[in-house]
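Okay, structure first, notes after.
With one protein chain removed, the remaining protein chains of the complex are shown where they sit.
Naming follows writing order (A, B, C, D and E), and every chain is counted from residue 1.
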Amino acid sequence: MEGAKVAGTRKLIDGKGTRLDGRKWDELRPISLQVGLMKNADGSAYIEWGKNKIMAAVYGPKEVHPKHQVLPDRALLRCRYHMAPFSVDDRKNPAPSRREIEISKVTREALQPAVIVEDYPRTAIEVWIEVLQSDGGSRCAGITAASLALADAGINMRDMVVGCSCGLIEDTVVSDLDDTEDKEGDGDMPVAIMPNLGQVTLFQVDGIYTREKFQKAFELAIEKGKQIYGMQRAALNARFFGGEGAVTQVEEAAE
Amino acid sequence: MEGAKVAGTRKLIDGKGTRLDGRKWDELRPISLQVGLMKNADGSAYIEWGKNKIMAAVYGPKEVHPKHQVLPDRALLRCRYHMAPFSVDDRKNPAPSRREIEISKVTREALQPAVIVEDYPRTAIEVWIEVLQSDGGSRCAGITAASLALADAGINMRDMVVGCSCGLIEDTVVSDLDDTEDKEGDGDMPVAIMPNLGQVTLFQVDGIYTREKFQKAFELAIEKGKQIYGMQRAALNARFFGGEGAVTQVEEAAE
Amino acid sequence: MEGAKVAGTRKLIDGKGTRLDGRKWDELRPISLQVGLMKNADGSAYIEWGKNKIMAAVYGPKEVHPKHQVLPDRALLRCRYHMAPFSVDDRKNPAPSRREIEISKVTREALQPAVIVEDYPRTAIEVWIEVLQSDGGSRCAGITAASLALADAGINMRDMVVGCSCGLIEDTVVSDLDDTEDKEGDGDMPVAIMPNLGQVTLFQVDGIYTREKFQKAFELAIEKGKQIYGMQRAALNARFFGGEGAVTQVEEAAE
Amino acid sequence: MSMKKNYVVETIRKAQLAQLLAGGKRMDERRLDQTRELKIETGLIQKANGSARVTLGNTQVIAGVKIATGIPFPDTPDKGILMVNAEILPMSSPYAEPGPPSEGAIELARVVDRGIRESEMVDLSKLSLVPGKSVVAVFVDCNVMNVDGNLFDAMSYAVVSALRTAKMKKYAVKDEKAEATDQWVPVPVERTPVSVTMARIGEKLVVDPNTEEEASMDMRITITTDDDGNICASQKGEASFISPAQVLEAADTSIRVGREIRAKIMEATK
Amino acid sequence: MSMKKNYVVETIRKAQLAQLLAGGKRMDERRLDQTRELKIETGLIQKANGSARVTLGNTQVIAGVKIATGIPFPDTPDKGILMVNAEILPMSSPYAEPGPPSEGAIELARVVDRGIRESEMVDLSKLSLVPGKSVVAVFVDCNVMNVDGNLFDAMSYAVVSALRTAKMKKYAVKDEKAEATDQWVPVPVERTPVSVTMARIGEKLVVDPNTEEEASMDMRITITTDDDGNICASQKGEASFISPAQVLEAADTSIRVGREIRAKIMEATK
Partner (left out) sequence: MSMKKNYVVETIRKAQLAQLLAGGKRMDERRLDQTRELKIETGLIQKANGSARVTLGNTQVIAGVKIATGIPFPDTPDKGILMVNAEILPMSSPYAEPGPPSEGAIELARVVDRGIRESEMVDLSKLSLVPGKSVVAVFVDCNVMNVDGNLFDAMSYAVVSALRTAKMKKYAVKDEKAEATDQWVPVPVERTPVSVTMARIGEKLVVDPNTEEEASMDMRITITTDDDGNICASQKGEASFISPAQVLEAADTSIRVGREIRAKIMEATK
């Protein structure tokens, strides 16, 4: 995200619109989702999205500590997005970076609109997102998994939340940037939506977009989000109706 | 203050007692004071003194957090002296240094004798001093401004507090050292007084003073403090009787 | 402990079983103990053991802060093992290292079995161990002194605790490793015992021991611990029956 | 006891505020897309390489630029370093506290930083001295002096104004060593990004919300545009949602309002 | 409210547990010296030089190895650096909290580190590049994902498995400068230490205690043995004592059980 862009000498996308990994401009990387793997957590979900490998777990509703943070009319939603030291190319210091603190905040604000916090006054709901391996779009993948983990924990929700980042590479709007495209490309736009309510809960932009390409990237992100929502639903179905202890591995159908 | 003295190759004061910036040995740098600039604070004052530019603001009396710090018979006076990262030649780390922690302590102890803390039991009075640009004598300038901010906040006071640093350059007693004189000179003696009560509330010394020069520098600091007190009074008069919203700019009369 | 072993070019023990400092394989370094030196503490003991110079002091039983740490049925035992910055060859950062945090934990767990914590519900007992000069075996020396300090504070105890480290140098089992033997030797095994109850309360091992040498080192540590216990008793006797204000200096009898 | 602004009363006013807005009006009579008075003063901190005090309504921020040489990040060996930091001073509001930066202060600094960085305002490649070894490092520190809403824009304008007026030593490189000369040159500023922040109260977006409006808002969105009307950074904030249509509306507003603000910044920093 | 495991009930069960154990039985039907099912998966983190996920009953730990060049410690100028760290993730248990490592997490990391280091598993002298100036530094970070007792062994097996399968760049040294080549080589692993942890409940030692057993234990002892059945590290924990005879019994158990576990690790990492 931050860190100046590296002027790539290689082309990220060729004349026919094919990207380095062979995807078309609007194609997603492979995604797989598994719900309910963690034993202690009240809910959990694991996502692999491109090279991202992320575990999300939920505890709660539970007592609030320290007491002075209690909200009398709703649940306190806590959220931590954290990267394992081994998740990136150069070992990451385990202490939370400024980037992780910001992402934790926007992730919480992306999930909270979907959680019916009014149903759990005076309690805390904790969402822990651990990035075991990081690729482009890890905050969107984390939100997508966390929303599943909240559902797995049986927390009342208005809708699911699903994220997808779109952006620009060499001035072409593309979906779902991977690490190289994020670093060497021209812009990244992470978007999370509540697919049934048709509302946006995470919205960040970097890059330089004309008004027209801005809209194209934004609308693509929403469209892709809806597509991933289908996978979320399938994963939940498999979890709850797929037989005892069953978990789900949903691969995206080729487009 | 700390940091070894730099052996100046230049003369800081010439044979006629004229200093690098043209001042006589007992002259002050230009000072200007403005009261009441900050909108949210209960009281505030801004001082420019030489190249010092310092804002002081006061909140209170207000509730004490955490509760266990409540004093049953008087107000808790809090004080922070802080330097902006851009206030000095080399960027300063924003975290409070040991020097800032010590100055915060002696500043609090310099102001408290003038505040009638017994009038506000079980409350906190907060004094925030921000050095936007630093020159020699910033702690004295900060105290002078903070005392005005306390008065502006309507806090009951026994007296004002006013500070001035005197010291030695090339074994000559001089008033009001600037940055160069502080660093390359031979001694610095910051003094704050309550001018009407004739008492000293801040007293620090560094340098090497004979008993005689020690006394001369000390008495000069008191004399200069009384002179600056006249400006404090004028600034307060302008604030309260100079018409609605008026602020004051008091330049020292040439000596 | 950690830090790789230095491959010593010198022999740590000669063919006759004589060590660099002239000791036999099963000999202790000189030890002296003094009880009750500190004025404010409720109990204290000072130990010199080889080049180790360690002060231990005890406060309590006292009120527990913060309140939420109160144990309803017994005392909370706190313990800090800390090294002075000047206690080692290269100046040590004053902030507690990971090593000091671990040793504080195992020291607390070594002392607690001997303290009748059930006699002091809802209180705290604090044990402060300060290593003024460090040599091999400082944790065992600290435990030996701390146990005396607890007794000096009049805390009810089931038994004393006494520590001694044994280990391997050049594959020979030896008692009481000094700094050089710890760093250049082949293994260190700190053991603390309750001598009358015949139980082990501290047990750590590093090095590579055959099963046989493991047992030999372990049994030697227990035997040496019992020997030091005699000195503990003498030091306490001197403190309480040796006349007012008397302190004790017990040198180990030559073996 | 001191008289503080009563935030409880403000919360009660929320419905009233939303109703007013539905009729196109704000408490302080501004149009929905009208910013408060903007005052920009530069050069007040002589010890800094550049500085600006921005007053937006009653919100006040001072930015100071400090420039030094540094070692480049390993992944960008031929680019200078730009860092934006924020401290919300305890004097700025009855709710601010001293201590390490809060989550909110970190977001504030990072969003402002992103707008500056992504717009390519400063040409970092011109700040390289010895590739891989030595670059110019530009630190912009911001002191929030008084809080009355919309810190994002006030701080962004302060940083942009301070950078536009900052001077740095020219460096001479000899034998792979960079040394400062006596010559002063401007920081290589290429663009003038402008951040525009909007709050949603009820159904409406209002530009440049003050503290009272922020107390009633559900959602905040900041969009930064460049000289050509391109969008180069954005951040949605607060635990609520925004409709896709409103995102696009906000984009158009930020381009339009950004143009006006840019003219003021250019005028104040020419 | 969510259904949490009730630790109060577990504490009440302590007597019951001890009674069962006196008869040689455990709640989950294991023998006293029987470990839970051990599952080792390696290579799951492609960005790491080596990685392993160990599942021991319901306890799960992921270890990742990162390798870089570094400066040797002054007292070991010709040896590489090995560091083992642990984070007990807040997701791992209702009692874990985010923040700097607790006393317990520090002990955990140090005890695992000691077992690896003291067994001379990795030949650190083979990681020296330019004596006194440059060495290979091996960082092993562990994420505790789920806690169900015996973190010591689960983490130790994860670290050992990750190191046994880790690959590092071969370095070429020229003019006292080390540079990575394109060639990958294994980390110089010489030994396979195995840690075995036992809990005393009542009078009995049980191997590989789960959370329920840990809630009832008075004393914990971890003993690490090497391929030849030598003992190379140990740590007694908890505020209780152990008899000398039981220390020797624990040593024998650790050698016997260690042999079985080592075979599993070798199989999973060959």
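As a working rule, a residue touches a chain if its C-beta (ideal position, glycine included) is under 8 Å from a C-beta of that chain, and two chains touch if they have at least 3 such contacts.
Since we're looking at a predicted model, the values are computed, not measured.
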Options B:18, B:69, B:215 or B:237, residue touching the unrepresented chain:
B:215
For the chain left off this view, which of C:41, C:141, C:200 or C:228 is in contact with it?
C:41
Footprint left on chain B by the chain that the document does not show:
1-4, 6, 77, 90, 98-99, 101-102, 104-106, 108-109, 112-113, 183, 187, 189, 194, 197-211, 214-215, 218-219, 222
Provide the residue numbers of chain C that touch the chain removed from this figure.
38-42, 44, 51, 53, 55, 57, 59-62, 80, 82, 84-91, 94-95, 123, 126, 128, 130, 132-134, 153-154
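By our rule, only the chains that are shown with their structure count from here on.
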Return the chain whose centre of C-alpha atoms lies at maximal distance from the corresponding centre of chain C.
D
Just grab the chain with the largest centre-to-centre distance to chain E, centres being mean Cα coordinates.
B
Whole-Å gap between the CA centroids of chain A and chain B
52
Quick one: report the Å distance separating chain C from chain D, using the average Cα coordinate of each chain.
58
Whole-Å distance, chain C centre to chain E centre, using C-alpha means?
27
